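After the structure tokens below, expect a handful of questions from me.
Moving on, here comes chain A:
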Amino acid sequence: MTGIPIQHEPLGRRALRAWFDPRGRGVGLIGFAFNRISGLALFVYLFLHLMVLSTLTMGTGAWESFLQLARSPFFIVLDASLMAAVIYHGLNGVRATLVGLGLLTSKHKAMFWVVIVASALLWAYAVYLMLFVF
Partner candidate 1 sequence: MSDNGRPGPKRPVTFKVFRYKPGDTDPPRYDEFKVDVDPRMTVLDALEDIRTSQDATLLYRHSCHHASCGTCAMKANGREILSCVTNVLELGTDTVVVEPLGVLPLVADLTVDMTSFADHFEPAGMTLLRKSEFNPKAERPASVQDYARYENCIECGACISACPITNTDPQFMGPADLAALYRALVKGDDLPEKLYALADCEHGAWRCHTAMECTAACPSDVDPGGLLMALRRRVTGYKIKRLFGLKV
Partner candidate 2 sequence: MAEKFHVLVIGGGSTGAALVHDLALRGLRVTLVERGELTSGTAGRHHGLLHSGGRYAVQDQESARECIEENMILRRIAPDSFEENDGLFVAITDEDVAYRGAFVRGCAECGIPTREFSAAQTLRMEPYLNPLVKLAVQVPDATLDCWRLPMRFFATAKHNGADIRPYTEVVDILKRDRTVIGVRVKSHVNGQVYDIGADLVVNATGVWAEKISEMAGVRVPVRPSPGVMVAVRGRWCNMVINRLAPPGDGDIVVPQRALSVIGTTEWYTDDPDRLGLPEDHVQKMFEKCGEMLPVVRTAPLRAAWSAARPLIGDETVAGGRELSRTFKCYDHKERDGVEGIVTISGGKGTTMRGMAELTANVVCQKLGVHAPCRTRETVLLPYGAYYQ
């Protein structure tokens, strides 16, 4: 329990609580929280990706050494999580668009679970491709 009135909480903590604390909330907030977290992760990734691609300007050697690094288990895990974020953010984005335009608003909870299941399946397939095909 906090010692501070909820209304007087510092903004940062208030935001963390309001956006990501699922206690007392339903799947709506969870969907939103995942979307926000995956979105922020992808935002960071976009910068990293551009930086990685920048190594291309430094010629063959730099790129090859990056590819070497990319095959390390750490990068595989990173890539796999990134894949999960992309898949969820994309599918939930479709859900949010439908809900947000008042098209299937009353079905938003069911659609959340569809998004979760579809994301899991797609992700499993993507990981399979990453590990065994490429």
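As a selection rule, all candidates are chains of the complex that A comes from, given by their letters.
In the analysis below, contacts are C-beta pairs under 8 Å (C-beta built on N, C-alpha and C of every residue); 3 or more make two chains touch, one makes a residue touch a chain; residues count from 1.
Here the structure is a predicted model, which is why all the values come from computation and not from measurement.
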* Any copy counts here: identify which of 1 or 2 touches chain A within this complex. => 1
* **Touching residues (chain side chain A, partner candidate 1) in the complex** => 1, 3-8, 11, 14-15, 17-19, 23-26, 28-29, 31-32, 35-36, 96, 99-103, 105-106, 108-109
